[in-house]
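Note that one protein chain is taken out, while the other chains of the complex remain in position.
The chains carry the letters A, B and C, assigned in the order they are written, with residues numbered from 1 in each.
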Amino acid sequence: MTGNTFGKMFQIMTFGESHGKAVGVVIDGVKAGLPISESEIQKELDRRKPGQSRITSPRKEEDKIEILSGIFNGKTTGAPICMLVWNKAMDSSKYEKIKDLFRPGHADYTYLKKFGIRDYRGSGRASGRETLGRVAAGAIAKKLLAKKGMKVIAYTKQVDGIKAKKFDENEIERNPLRCPDKTAAGKMEKAILKVRSQGNSLGGIVEIIARNVPTGLGEPVFGKLDAELAKALMSIGAVKGVEIGAGFSVAEMKGSECNDEMFSSKGKISFKSNDAGGILGGISTGQDIVARIAVKPTASIALKQKTVDTAGKNRTIKVEGKHDPCICPRIVPVAESMVALVLADALMMQEARQRNNKI
Amino acid sequence: MTGNTFGKMFQIMTFGESHGKAVGVVIDGVKAGLPISESEIQKELDRRKPGQSRITSPRKEEDKIEILSGIFNGKTTGAPICMLVWNKAMDSSKYEKIKDLFRPGHADYTYLKKFGIRDYRGSGRASGRETLGRVAAGAIAKKLLAKKGMKVIAYTKQVDGIKAKKFDENEIERNPLRCPDKTAAGKMEKAILKVRSQGNSLGGIVEIIARNVPTGLGEPVFGKLDAELAKALMSIGAVKGVEIGAGFSVAEMKGSECNDEMFSSKGKISFKSNDAGGILGGISTGQDIVARIAVKPTASIALKQKTVDTAGKNRTIKVEGKHDPCICPRIVPVAESMVALVLADALMMQEARQRNNKI
Amino acid sequence: MTGNTFGKMFQIMTFGESHGKAVGVVIDGVKAGLPISESEIQKELDRRKPGQSRITSPRKEEDKIEILSGIFNGKTTGAPICMLVWNKAMDSSKYEKIKDLFRPGHADYTYLKKFGIRDYRGSGRASGRETLGRVAAGAIAKKLLAKKGMKVIAYTKQVDGIKAKKFDENEIERNPLRCPDKTAAGKMEKAILKVRSQGNSLGGIVEIIARNVPTGLGEPVFGKLDAELAKALMSIGAVKGVEIGAGFSVAEMKGSECNDEMFSSKGKISFKSNDAGGILGGISTGQDIVARIAVKPTASIALKQKTVDTAGKNRTIKVEGKHDPCICPRIVPVAESMVALVLADALMMQEARQRNNKI
Partner (left out) sequence: MTGNTFGKMFQIMTFGESHGKAVGVVIDGVKAGLPISESEIQKELDRRKPGQSRITSPRKEEDKIEILSGIFNGKTTGAPICMLVWNKAMDSSKYEKIKDLFRPGHADYTYLKKFGIRDYRGSGRASGRETLGRVAAGAIAKKLLAKKGMKVIAYTKQVDGIKAKKFDENEIERNPLRCPDKTAAGKMEKAILKVRSQGNSLGGIVEIIARNVPTGLGEPVFGKLDAELAKALMSIGAVKGVEIGAGFSVAEMKGSECNDEMFSSKGKISFKSNDAGGILGGISTGQDIVARIAVKPTASIALKQKTVDTAGKNRTIKVEGKHDPCICPRIVPVAESMVALVLADALMMQEARQRNNKI
């Protein structure tokens, strides 16, 4: 129940700080007999690492995964799986200079107030590097889901007011934005490069879709599937909003517009629309699960900002370093991972219940 | 960890169905020595009951709370507090007629698919009546928070495109919308009455503010305060989106706009703005916590809709009965309660940690 | 995770005090579709109620169960099941007289120290009446287990040095001791009546056996089946020790004596002995689960005892009232219930895992 644990039956605990020895994760509850290799975990980690493109941080981090436990002869044994990435060549010097300053938009102030001590090197525990453990665990969750035919994809939907209007799934991994609309991706990239040249950053919207999710996942009335997804996605650093299906647009809808009518064709029950985003009463309908998250602009910007120091004096700060001008493309694998973790957990809960139902 | 439990240290479990014998809640973890009377719980329940105004369901439900345990000589003892409301004069006859039909926008289909059985009387467990237990527990959480000077308020922010532009806190409980802008409230009411007369319903946006929250609440990296709030709020029946602070508008912001600069004045550290909504890195900053939820239009509408029955045949349905044309005003106390429950829980977690810190 | 919750997937929360309005339980996680009637719950409650025989407390409590939720048309729906018993005709007057005294062997002192307030009427929350909720929940767990062919039985094994030497299962419910050896039961009864006439009480040993438990239940390394059983059984009021299989006698064994050798006969793998008590490495072996608990003599005795009062003054006390001279026979259904709850929970966990394994 502590803060660094997530999930109930498919449970993870992440550990590690940005400039500590390592960042990693322990996963408990993974079924025995699932083939897992470091290379398939690595593939997902490579999608979140910096230095992938012109619009991500140019830092060079190898981020090589190492599996320490839970695998025997290439298969899971049912024991906890510990995986980690060693932090290499971390340069903490630029953080030394600002260790007494609270960076605006960062968790510096709140961490110090909560814990009375702060690992200021590269944001410490509050760093995005913590998501490495999430993505490594997510890779296993995705594989588990894939065995049941499920698939989770995410992509950049909007940046700087530019919206993806086309949906070409194959395009997603081809452009640095991870945007399914090539034209929009090009415009977004330009906008980002421009803003970066001004020492500034941009936010955006990432959409996540889960396909082939069976009907029945989710545990009302508090462990509803949408509630768990909201928690999972809001726990990602830069996320300030989560919506499911029609999301905030329901505020301007009428019941007749928002309700998804049902019909039957050739013995199969379907819905005419998916404003529900694949979830009714907190339980999956069998339609695609659709969620969107609001991603704030990277807090680390080169522009001068007003702030205070730990002694309570007024100061100014310019945050140096190699930061992502827009974090959306790198949040994509993290968001996918969090959704996959929620689904893997919900699946196990429902399987326990279903088997039981057959009594 | 089951679906009907919420919270870690201040933990609740709700029970009961719409047309069953009773709906209620058991709360565990409430400090000993807190004075609690049925009348103060009742006051909160009265805010969520139907029949309050022209724009709520005209059903007459007394919803009288009864405390069964955990109180001795008017004070909490530290033992679990069970509270319930007896369901009286429930008329299930109109549900008999549509028991084989899946009402669009409702959880009928998903409950049947998940559990293989469905209590179809008044939506059963999926009914909004379940929130009675949440509001009763929320009343105790609010009282606990009030002892620390904290206050949680919610109100209708937007309906049918009409937005509250003024904020008069005293106005909130004076109009049927629970809207802090009297003029806007009048317009919203008209819109709702019109749509109801058409057999339809409206969605809206409810905003929640928590004041005087101390710095340091929230348990990163998964039990972040915003993550817990997102889960809590998304677990409310009609909610399809949750945002914190600037929320989805961060998608169109630059870092320099979104970061809340800090300053010091007379020895007090403050923020120039509150785009963060009072939470940085998942930990409260000491500013107001600000959240908004997207509320979908009531699914029960009198208009004819296409659907299927349990045998998989195409059918049409008109949902009879006395339903709220816009649920926002009655969601207000539920949203307040969920936020209060999250804060009470986070407070206890932090207190355990702080005492510890003093070692 | 609070103190009044037990179980993970088959989860219960009990509530209520001895002389409060009611005592009860909410169960979450029960499969949908299980037929449940109040009469079958009542049958188990009748086994724990006072006034059953000469050697139980002569108090007359009807203890009639009422199911408030989670059942529809006689079957579970998957929603939480709330069940309670109203406390009737409770006479708190004799507790008024000793409300400032700490009864030796009771939790009076520790409750006051922990909570700063104490419901002194009939031991309040620390009363054995709390186990009503456990037995009601246990009745459902037993029914669930019975569907899989499992059975949990308990019985008095030893009182005042008199040990059951025969095992006639049918005899258990025929004598007031719930002892499988009729002759021993007669001797135990005499010993108890004699000690009661002296204003004193006796302890004893209760043994619990679970039959037809499938191989594979238990979640190492902390959620081992024996660890969960130990917690469950030690949580019963008067229990001061728990042992599994050969238990404390292993301290005087050699490895060659303690190890249960295995053999195969007609394609079936078996063990030559069961010193392990049906659990190896925290996982069920498929043999009978065997556990024993040490039950302390009832703390409420008529003899004069030295104690102190809440003002810290030396005092003496005689505990009046109708108390059980030996609680073993009434602990039997409670112990069965706790074991059944642990097994039902472990079964659901393993079912989730197994289904998963088939991927």
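Some observations on this one:
We take it that a contact is a pair of C-beta atoms (placed from the backbone, for glycine too) under 8 Å apart; a residue touches a chain by one contact, two chains touch by 3 or more.
Computed from a predicted structure; not experimentally measured.
Although it is left out of the displayed model, the omitted chain contacts the following shown chains in the full complex: A, B, C.
Between the chain not shown and the residues A:E44, A:D119 or A:E228, the one that touches is A:D119. The omitted chain makes contact with just one of the residues C:A136, C:I244, C:I289 or C:A340: C:I244.
Although one chain is not displayed, subunit A still touches it through residues 1-5, 8-9, 11, 13-17, 20-24, 26, 28-29, 32-33, 66-70, 72, 75-82, 84, 114-119, 121, 124-125.
Touch with the hidden chain on the side of subunit B covers residues 1, 8-9, 29, 31-34, 78, 144, 147-148, 347-349, 351-357, 359. As for the chain not pictured, it touches subunit C at residues 1-6, 8, 14, 102, 104-107, 109-111, 113-116, 125-126, 130, 158-161, 195, 200-205, 215-216, 218-224, 226-235, 237, 240-264, 267, 269, 272, 275-277, 279-286, 294-301, 303, 305-308, 312-314, 350, 353, 357.
In this text, only the chains that are shown with their structure count from here on.
Centre to centre, using the average C-alpha position, subunit A and subunit B are separated by 26 Å.
Annotation: 45 Å between the Cα-based centres of subunit A and subunit C.
Multi-chain contact residues of subunit B (touching two or more other chains): 1-5, 8, 14, 114-116, 125.
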